[in-house]
Each structure stands twice: as C-alpha cells, then as structure tokens.
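Notes for the one structure printed next.
All protein chains but one are shown at their positions in the complex.
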Amino acid sequence: MIKLIGLVPLFPLIGFIINGFFGKKMGKGLSGTIASLSIAASFVVSLLIFMDLQKMPEKSVVVNLFSWINSDTLKIPFSFLVDPLSSIFLLIITGIGFLIHIYSIGYMHHDEGFARFFTYLNLFIFFMLLLVLGNNYLIMFVGWEGVGLCSYLLIGFWFKNTEYNNAAKKAFVMNRIGDLGFLLGIILIFFTYGTITYGDVFEKAHTGSDTIMTAIALLLFVGAMGKSAQIPLYTWLPDAMAGPTPVSALIHAATMVTAGIYMIVRSNIFYSSSEVASEVVAIVGALTALMAAVIGCAQTDIKKVLAYSTVSQLGLMFLALGVGAYSTAVFHVTTHAFFKALLFLGAGSVIHAMSNEQDMRKMGGLRKALPITWLTMGIATLAISGFPLLSGFFSKDEILAHVWEENKILWIVATLTSLLTAFYMFRMFILTFHTNFRGTAEQKHHLHESPKSMTIPLIVLAILSLAGGLLGLPEAFHGNNWISGYLSPIIAHRSPSTLSHETEYMLMGIATLVFICGAYTAYNVYQKSKVLPAASEKDMRPSERFIYHKFKVDEFYNAVITRPLNGISVAFHKFVESDLIDGLVNGVGTMVKWLSGVIRQLQTGNIGFYIFSMVLGVVAIIFWSVLK
Amino acid sequence: MLTGLLIVIPLIAALLTFFIKGKAARVAALGFSILEFAVSVFAWYQYKTEPLSKQLYLNCTWIESIGANFSVGLDGMSLLMVLLTTFLVPLIILSSFKNEYDKPNSFYGLILLMQMALIGVFTTNDGFLFYIFWELALIPIYFICLVWGGENRARITFKFFIYTLFGSLFMLVALVFLYQHTGMYTGIKSWAINDLYQAGRSLNASQQGYVFWAVFLAFAIKMPIFPFHTWQPDTYVNAPTQGTMLLSGIMLKMGTFGMIKWLLPVVPLGVANWGSWAMLLSVIGIIYASCIAIVQTDFKRLIAYSSIAHVGLIAAGILAWNQQGIQGALIQMVSHGINVVGLFLVADILFRHTGTREISKLGGIRNVNPWFAVLFLIILLGSVALPLTNGFVGEFLLITGVYGYGAWTAAFAGLTVILGAVYMLRSYQGIMLGESNSVTAGFGTLAPSDKAVLIIVCAAIIAFGVYPQPLTDLAEPAVKNILSSTK
Amino acid sequence: MKGLFIISGLGIFAMLAEIFKGLGLKKILYPVVLLGIIAAFVVNINYEWNNTMSISWFDNMIVFDNFALAFSGIILALAFFWFIFANDYFENTTNVTDHFALVLFALTGALMLTAYRNMTTLFLGIEIMSIPLYVLAASKKNDVSSNEAGFKYLILGSFATGFLLFGIALVYGATGSFDIMTIRTKISLMEGSMPMFFNVGVMMMLVAMCFKVAAAPFHFWTPDVYQGSPTVITAFMSTIVKTAAFAAFVRLFLVGFGNINERWEMVMAVIVALSLIISNITAASQGNVKRMLAYSSISHAAFMLMGILAVKPGMSIPSVLFYTLAYSIGSITAFSVLYNVSKKGGEGFDAFNGLSKRNPLVAICMTIAMLSLAGIPVTAGFFAKYFIFTTIMTTSFKWLLVLAVLTSAVGVYYYFKVIIAMYFKPAETTEKVEIELPVLLVIVITALLTLAIGFMPNYVIDML
Partner (left out) sequence: MTGILLQSAIISTPIEWYILLSAALFTIGACGVMFKRNAIIIFASVELMLNAVNLLLVAFSSYHSDASAQVFVFFIMAVAAAEVAVGLAILSMIYRNVKSIDIDVLSKLRH
C-alpha cells in the first residue's frame, strides 16, 4: 500500500485537472462532488497507509518517482517519504480538507466561481501533500511555493475587488521573502552536506560546524516565518481573510500555515544542535503569540479575531519548537487544526447566515437562529481557551509545561497569551451569539441555520475538538502520550520531561485558573455590562485605536520598506536610468554630433586656408623629422 | 552534415520566402520553420544515440590563408540552443498570423535569415565564423525593427544597432588579438576554437584582462547587462512583437552562450582577475532592473526590464563558473526564451484587442476572457520561477551556482525571487483582475493562432518544470566538459 | 603593359574620332572603348600574369610585375563598370570624344602608377592621371560648383605636385638615382650616413602622396571637389584614382622606403589617426550624400594607410589590395545609385527617402554597398577591415586599432542614415526610380560581387 503513496497527491491532481478544464460545464453538483471525492479517496489511501505504517518496524519508506533535477553532485529525485510525521500531516490535510470540501459545497453554492473554487482547493491539497510528502527539501519547497500560489489565488478569489487582490499579492510577496531564506537554507545544506535528501542530511548533520548549522536553522526559520506568519512576516495572514471562509479555515488556519512547524520539526536536528537558533525561534514565537493575542482583543471583524488567534497559536507552537518540544508542537498543530477549522467554519456559517456581514458589532443573539453553529463553536471556543480536558487544554498545557521547564519568563508570556486567548475568544463568542441582535431588520429576516453539508462538518470537527486530546494524553493522566511516542523516530534529541507530576498538576491548575479569569472577564464586560466595541475609530481611546490598528505595523512596513522601495524604483527609473546611464550613452552621440558641427567648420571652402593648413602640416612634419 | 543542413534550410527558406507574394509567405515560412524544427529534433535523436556522430559535425575549409574554416558542430550545449531556436521560430511566426504586416515576404524572409544566423552562432566552432554569424544576426533584426517597428523606430533601432555593433567591434579586435597568438608551436595560425583557447590561456594576466573586457563588452551589450542596457527597453517596446520575441527569446542568448563558450574558457586569468567586477554588474543589474520594472506602466516595457533582471541572474550564474551555475544558465536560457515569447505575445494580444498596453488603463480582462487569464498566469508563474514551472529549475540551479561563488552574492541575486513576484503580480492584477472597464469590456476571444502559441508555451513551461530531464541530459555533460577543460 | 598600350591607343582613337567626323567613328566609339577595356583586362590576366619574361619596360621605368597587374586588373575592371554606368554622362555632353579621350588618358596615368619603378614615371603617371581630371571635374561648364571644384583641385593638386617634385629632387640628391630599386639599395648601403635633406625629401613625398590619397590634414580638397564635380567623375576619382594612388603609395613606401620605415611610420600613424577622427566625425553631420561619401573615402584612405603602416609586404600588400577592391566596388554601387537617384531628387539624404518602395532592388543593392562600406559581415568591406586589423595587430600601433574601432562605430551612423532614409522615411512621391538596364546590371553585379567577396574572400586572397 505504501508503494502507492503516489496516489495520495494524484487524486487531488486529477480532481484539479477535471475541475479546471470541465468544471464550468459540469455544473455545480458534479464539480463539487468530484472535488470532494478526490480528497476522500486521498484520505482513504492515507488512512490505509497510516495503518500499514503502524505494522512496519522501520516506520519510514521512501518512494522514488523519477529523477528531477540533476547537476553533477546535486541530484534531486522526485521522491516521497512516508514516516510518522508525514503520515500525521497526511491525515490532517486530507481529513480536514475533505470536511472543508463538503462544507464548501454548501457555503459556495451561490458563487458563480464555484468550479474555480474547487479547482483551486484541489490544487492546494495537491501541493500541501507534496510539501509534507517530499523526501528532500526541494520537494518540500515545491509544495511550499505551490501552496503559496493557491493561497494567492484563493485570497484573491473574488478578483473584482481590488482590496482582496492587494491582500493576495501581499500574502504572496511576504511568503516569497521567507521563501528566499528557505531557498538559501536549502542551498547551504547542499553545499555543506552535498545532498538535500532528508535521511542523508540528518545522518551527516553533525559533520557541519555549529555556525553552519545555526545558519541553516535560521535560514529555514526565515522561510517558516513567512509561511507560518511569525514576526516580522505575519501581517499578511489577517489580510488573507479576504478569501472565502472555508479557505481561511483550510489554508490559513488548519494546514498551510502549519507548514513552518512541519519544516522545523522535520529539520529538528539543526535546531536541537543550535542553541542560538532555538532561542530565536522561541523568542519570536512568544512575541508573536503575545502580540497577536493583544491585537486580537481589539478586533471587531469576526474573521480578523480568528486570524490573530491563529497567528497567536502559531506563535505558541513556535515557542514549543524553540524549547525543543517538537512532538508537542505537532500535537498542538493537530488539535489546533480541529478547533480552529471549526471556529472558521462556524464563523463562515454565521457570515453565511448574516448575508456576508463580518462585523461583530452588528451581530449578537444568534444562538437561537443558529443552534448547531452556536453549540459547535462554543465547543471550539472552550477548546482553544483551554477548558480542562478538551483537546486544546492538553496540547497547550504540554507546551506550557515544556516552556516552564526551559525558561520561566517565556512561560509567563505564554500564560499571559493564554489569558488573552480566553478573553478574546469569549469576547467574540458573546458578541456573536449572545446579547441582543444588532443587525438590520432585513438581516434578521434572513437568519437561518446553515444546510446540512455545512453543519455536518461542524459536528465532526466538534467531536474531534472534544476528543482530540486523547492523542496526547499526558502520563500524569495515565495516558501514554501516543503522539510523542509515535513521532520519536524522527526527533533527533529527545529530552524526556523531568517535571514531577505535582508540578504538572500545578501547571494545569494555573492554566485552568487563567482560563477562568479570561472567560469571566469577557463575560463580565460583554455579557453583563453589555459593553460594545466602539462603533467607529473616533470613539476609541488612543491606546485602543493603536491596538485596533495592529500596532500600526502595516503602516510601519509601508514607511520603512514599501515606500522607500517605490521611491528608489522611481529614482532609478526617472533619474539613474534615463538621465544618468542613458544620458551618458546618448551624450556620446550628442557629443559626436556637436564635435561634427565644430570640425566641419574647418572646411571653410577657402583655398587659401586649405593651402595654409597643408603648409602647416608639412612644416610640422619636416620639423619633427629633422628634430628626430 | 545535419548541422550544415540546419544552417542551409533557413537560408534557402528565406530566399524562397522572399519570392512568395502575399499571405502565402507566412504559411510557407511556418512550414519551413517546422521542417527546420523537425530536422533539429532528428539531430537531437542522433545525438542521443551517438553523441560523436559525424552527422553532427561539418568542417570545410573556407578561407585557408587565414586558417578560418566553416566548422560547425552540435554538442549538448549547442544542441540545446539550436532546439530553443528551432522551437521558438515557428511559434514566433505563428504568433504573427493576426498581424497584418506590409510586405510579408520580406518580413518572414528576414526572420528565417535571422534563424540561420542564430543557429550559426550556436553551432560554430570557428572563431572567425562565430564573429561573422554574430554580426549577421544583427542585420535582419535591424531591418525587422526598422521597417515594421513602432513610432520612434528609426532613432531607437539605430541606437540599438550602433550600440551592439560598437561592442562587437571590440570583440573582433580581441579575437584578432587571440588569433595572432595562435600557432605558437605549429607556426600555423588558426581560428579553431581549441587553438583560440590555447592562445588565450598562454597570454599573461594583463593581456587576458584586456581580452576579457573587450569580449565581455560585446556580450554585455547584447544581453544586456547593467549599465549597458539602455538600448534594450526602447528597442523592445518599439520593435514589432515578433522582433521583440526574436531579440529577447533567442538573440540575447547569443551573449550568454558566448560567455560560456567564447569568453570564460578563453581567458581564465582574466576571469580570475576581473570576473568579480562583471559579477558585481550582473547582480546590480538584477536588483536595479527589477526595481525599475516595479514602476513601469507599459506592460511591454515591464517585460523588457524583467528580462534584464533575468539575464543578470543568468550572467551571474555563468560567472560563478561551476556546474550548477552554468547548467542553470543553460536551462534558464531555454526557459527564459520560452517564457518571454509567451509574455510578449500576451503584450501583443493586449494591444491588439484593447489598443493599449498601459497597465493602469487595463483591468478585469479575466471577467471577459478567463482562459486568457489562466494562460497568462501560467506564463507569469514560469517567469517568477514557481516550482514545477520551467523557470524554477533554472533559477534554483543559478542561485545554487552563485551561492557556490559567494553566499552574499547569492542572497542579493536571490532578491529577484521577491522583486520578480512584486512586479509580475502587480501587472497581473492591473491587467487581469478587478472590474472590467470600457477598454477591456470588449476584449473578445483569442484568435486560434494566438491560442495555439500560448497553449504550446504553457505546455512547455509545465512540462519542463515537472520533467526537466531532457534539458539536463543535454546540458549536464556539456557543462562538465567545458569545466574540466578549464581546470 | 599591353593593357597600357591598348588604353592609351583607345585615347588616341577617341581623339581621332573627333577629327574624322565623316567616318562615323563616334557611334562605335563607346562599344570600342568597352571592348578595348575588356581586351586590356584579358591581356593583363591571361598573358602577363606570373610571366617573368616581359615585365620590364623602358629600362626598368615601367615594370608590370604581379603587383602592378593585380592593381591594374582592379582598375580596368572598375573602369569597365564605370563606363557602363557613366554612359549617359557621355550622351548628355557636347564634345563626347574629348571626354572619352580625357577619361582614357586619366586611365592611362592610373595604369602607369601601378607599374612605375622610377620617380620619373611616378611623376608622369600622377600628372597624366590628374590633368585630365582637373578638366573633367570642371566639365559642367555653366555650373559654378563644378568650376570651383576643378579649380580647387587644380591649384591644390599642382601645389602638392610641387612638394612631390621637391621631395623627388631631394631624394635624388641624396641617392643619385630616380630608380626605386636603386634608391632602396642605396639606402640600405648608406644607412646612417644619409644627409639630413634626404629625410626632408621622404617627408615631402609622403605629404604629396597623402594629398593624392586624401589623408588629413591634406584632405581639404576632397569634400569640395567630390561635391562639385559631376557625380560620375566623382565616382571615377573615388575608385580608380584612389586605387592607382594607393598602388603608387604602396610601391613607393613599401619598396622604395620600406627599410627606413622607422623614419616615417610615426608621422603616418598620426596622419591615420587624424584622418580617422576628422573624416568620420565630420561625415556624421553632412546632409549631402556625395559629400558624405567624400568624407567616407578619407576614412577608408586612413584604413588603407594602416595597411601600409604595418610594413610587412607579405601582409600589407594583400590587405591594401583587398581593401581597395572592396572599397571601390562598394563605391561604384553607391555612386551609381546616387547618380540615378540624384537625377530627380538632388544629392541630399532625402533623395533616398522611400527608395525601398520606389525601387526595392536598387534599395537592397545600396544597402549592401552601405553595409560593405561600414564594414559589416558578410560583405567585402568587412573582410577588408578585418585584414587591415590583423595586419596592424602585429605592429606596435595597436592603439590605432582602438581608434579605428571607435570611429568605425561613428561611421556606421552616417552609412545607416542612407539605409534609414530608404526604408523608414516616406517618400514625397511614389514615382518609381527608373534605371536603365545596363546601369541596373552594374548596380546588381557590383552588389553581388560585394557579397560574393564577402562570402568567399579566399578566392580573391589566393589570387593575390
């Protein structure tokens, strides 16, 4: 079965091709079915492979397809690697991908670009699978850039809207900044180890000097920063909410943005060998987590809140990676995929019901109209906020435990983030589903629960969010932490937890306390006191406005990078190019012409002058020859 | 013999085409160029089965007294370039089917003549013949631009002509200088490439430096490399689309190809002493041209600048002088040729359908013609080197090669990855996305010939991106050969 | 030598034809002249080439060795083309026979210049060639420009002759002989003990020869005379006369003063540099094609002088010979097109406007000629320049090469002005440019020759 791994990405590719060429003619039903079926097929194959893998002793299989790029010693085959890490990601991608495909059939039903949507979605799954399946860094890079492209296409899905297009472009370009780092990292790996195939590289990893390993780790991390929206390359992700909501759920929450985590877990040997790199990853992660959480507290757009929440959670994952808790990060990726996808899909359901209204200030009291959505989203909110025994609780707690072990300051930051998370999640939940309805009458009239194709995925995901924690049940709970054991073959240096169970219980207690504080504050403010976020910017306090404007980071980038780049370009174009360089080139021509005008004046037409100049020449020559 | 045939067919075809009146000329030209392509594919087959086959080489005495021979041959590298040429010329001819050109027989005859000269440049193993073909290629394109070009064509094409000629004259002087140093042991002077290599390497460092700069100047102007590029955007914009395609798709490869075959192996000391300066110019050119491309308003001009950036990277890869760099350069030369032909055709289609190439005036064409948008997007992705498009294979190898030269150089050269995305996406958004306006609402459908060319180009982009093996098979051993000969 | 006899005989025949009007010889004069030239050419090639028996005439004053035969072959071939394209010049003038006679005598002088081996015959050759030309230049009697051209040519020419003679006298004084070979041996015998005035003599002869081939700063007459003279005569001057003058120059300096080259090469190098710069740069702003061609002829003269400068007879002579051939053929094409175009449109660049539409064939031929003059492959002009380059590359004057390259680029500018006019500028009239068949043939054949020599220079080189 494992030899048929090629089928996994092949199905979505086929779906993509069919939908791409014939989607429009087939009609919506068929097109959506084909797209979903192709992912379902992938999921089934992935599941079978996953099960096969469990039976295998070595837990890693390489499947060679064909040789791709050859240049002397640089040999890059197009080959796939199935091992615990990729198999988990396979399941997440195809599983959640499938649910979201189903959901989209309902969500996108009225859109004229229905077939196009599924074309892109299938292509995305294809690239995402390449990303996690590749047996060397370049195949990962193929998927890496491929998902970037799909992200670009899907963010700008409604291409008539200029702002959406700008958001798409921004996402692509910011990702490319990271990609350059990634690419240079790959090249450095090649020059250091003479190969970029995972197995060979990791085997030889320690033959490289510390500096080089740090450099590799940091360069790869630059790539991860772009893709997984970390400081300073995170600003594209909130803007990416311009895309249809299922896209936000699939790409910008559950799968693509976790590619950075995948990459670092894959290359964990470089990070565990490099103190510096690990610290950088941890600090960047912690800062991102905190900053995004703060911003999330002041947003009014439901999707923006979720977006910042995603950034913040990704930050937590990087924090985990930074402290060497690689399998924990994957655990959190998994649970996060469940509840964040659910949150986005729920938000999509709300938006769907509200006739595309995304502003929470105009929602409220939707519980009655959307009971299933209310329930499932409630579960997700609890999960992400760290309600005890839900999936998020376990994964986040494991992260906090590892951080506690490594660095107390970072632990404080992480806990603070958890507090804020609970606050803004409940803020969102209350503003959306509770209190009174604040929309227009027309919207109220239209309110309806979403169709089955949308609610079923919500329910499935809700179950997963509830039970996801079982994957990594900690020892303190007499679990065996399956995920950590499963991933152990690919983790180079495992530092088994030295924490006593008492400390763990204490940390869990603190986490629960933090959850209660956050949730209660939100309840107090928004439910009890019925405080509403300021209706317009003018009403905000300066600090609030500053946070609302995301610390003005976009403006800052604009002033520091975009505008100077534009300025330089204009200067190059207007002055250097046309005046200086071309001016010089043309100047030569002009000078020749001018000289020509001058020299031709010598030709006076006067015989006397001709004779005179001849004589002058003769005299000069004779003098010269005599003197010589 | 086959190589000789490859040169003779376009020549005869050109002469015949001159005498065919009216629209039949373009059909005939297309037929001839496809025949030429078939022959080149056969040559490829021959090469695969027997790389040193006599069929691929032709050597007749030409000017005995100066030791110049009509010596042509196909090794992997030349074959790659020849295939590129023979592949693109039919596309270029086909792309012109919607343009009504005055005196079509001359137009197509000149294109075929140009093809002959280009194939000559790529196949010759004789320094003198190389120079002849090099110059010969200039004349048809000059007339194509002069007679069928845009508004300011007289001044602009003239600048182009005199600028490139100026460079090649220096190359001629350098070649003559090398020639005078051949035959140290035999006493017989010769233009054969190996003798020139030997002569060049026997020179002292300062002499090699002079030769390096003189020849580099010629190539740098042709490609063009910053700061010798100012003729290029104007010429590209003003030339008829087919002329631009020839210029950017094939002709600029003369410069990069020349660097690989006729410059770097000849004067290794010169390269060692001065190569870093040339590298500096190439890398500056990448960033500089990309920046300018960002603020272009005319789409054709934007492509022109992007071409400078791409070619800068190719030159940098060549100057890095390692396996990955040169191989990447060769592959990228092919990819760039294919992509840029597609891009210029897009520009031409835009102009034909809307009457303008101003990005700000266009927009929303995707609403009107989604297939065109898709094809354009694929070409664009090839151009920004997205993996699984042909552009990526070359660009990855190039950056790897440059990295072998210097990590920071590679980092700066790699900025093209980012800047390329910036200007390309900006133009795509401006042209294709958004609401359609009065200019673009009546865009209509594509002509079959245009559609055919775009589809072939897109197919090639994806095919070579997914499976670049055919290109690699040709390039890899050739590059190894040339590298081992200089070590 | 027999060729020389035939040509001078033709000249006398032309004069007689005027005298014996009754015989109607006038009518057959033109074909007779053409046949005569062919005969002379054939005699040259067939009977005298590589023939060591009868090369020396008049006590070594005239020697038809292969060098002379090659140059006179070129001259005769050019004369043949020239006569065909100049046909209507003869038809439209009074005293046809006189014109024939003058041209034929000038041709005689030119042939003498290729074959002299004595200062006397050098002087006589120059004068026999020049004096008829003075008259021909001024032959448009009512045209002041033509008068002025003839007069300027005469005054400046005789002034230069003065220098030539003074130089000859001084050289004679130092060596005691007019014979080139004797002078050569004397020089090598007495090297170091030559009186100072010998040097002065050589320099004066150099100046005079530079005047004849129109090199700066002795070139001033050229543009004015070329412009003022009737176009066909200008063509004669810039092709046949130039070739003959260079033949004389080469023999004098490579044979006569060849082993004292260090005394004159620096001066010549400076002259070459000046000529290159002045001619090319001045030509760039000319509005009159004929005048432009005059400047171009100066720059070509500079190139040929570079060939002489190398002083390696094995390389110099073929390269100069090839250059004269390539240049003259190109010029014949250019002048015949110019002559026919200027009949209606004048001599400015705009006369060529839209020629590609008004007569595409001629436009293509003119393009080839311009490309050849600009030295672009694959034309004869390229190889001409190439041979000069390789020749000069072996000397210490490599800097001249750089200058030559730079000025060549400028040169392209003005040649291409013609091409741009033909292919780019719209014509005022759509009227076809009608050209008589024989003239058209000359244009096409010379253009084809330019290409043929460009493709197969080996045939010409091997012949030399």
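Some observations on this one:
By written order: A, B and C. Residues from 1 in each chain.
Simple rule for what comes next: contacts are C-beta pairs under 8 Å (C-beta built on N, C-alpha and C of every residue); 3 or more make two chains touch, one makes a residue touch a chain.
Computed from a predicted model, the values in this text were never measured in an experiment.
With respect to the full assembly, the chain omitted from this view is in touch with A, C.
Touching the missing chain, out of C:Gly176, C:Gly346 or C:Pro438, is residue C:Gly176.
From the set C:Asn46, C:Thr94 or C:Asn142, the residue in touch with the chain omitted from the display is C:Asn142, counting the whole complex.
When you scan C:Gln227, C:Asn261 or C:Thr395 for touch with the missing chain, the hit is C:Gln227.
Within the whole complex, the absent chain has one touching residue among C:Tyr30, C:Phe159 or C:Phe455, and that is C:Phe159. Within chain A, the residues in touch with the undisplayed chain are 600-601, 603-608, 611-612, 615.
Chain C meets the missing chain through residues 119-120, 123-124, 127, 131, 134-135, 138, 141-142, 144-145, 147-152, 154-155, 158-159, 161-162, 165-166, 168-170, 172-173, 176-178, 197, 223-225, 227-228.
Quick note on the criterion: only the chains that are shown with their structure count from here on.
One simple way to say how far apart two chains are is to compare their mean CA positions; for chain B and chain C this gives 43 Å.
Mean C-alpha position of chain A lies 37 Å from that of chain B.
With centres defined as mean CA coordinates, chain C is found 78 Å away from chain A.
Of all residues in chain C, those touching 2 or more other chains are 413, listed in ascending order. Shown for chain A are the residues in touch with two or more other chains, of which there are none. Taken together, the chain A residues at the contact with chain B in this complex read 66-74, 138, 141-142, 144-146, 149, 152, 156, 159-162, 165-166, 169, 172-173, 176-177, 179-180, 183-184, 187-188, 190-191, 565-566, 568-570, 572-573, 576-577, 581-582, 585-586, 589. Put simply, chain B touches chain C in their complex at residues 62-66, 131-132, 135-136, 138-139, 143, 146-147, 153-154, 158, 161-162, 165-166, 169-170, 172-173, 176-177, 179-180.
On the side of chain B, the complex with chain A involves touching residues 159, 163, 227, 229-231, 288, 291-292, 294-296, 323-324, 327-328, 364, 366-367, 381, 386-388, 392-393, 396-397, 399-400, 403-404, 407, 410-411, 414-415, 417-418, 421-422, 425-426, 429, 432-435, 467-469, 472, 476, 480.
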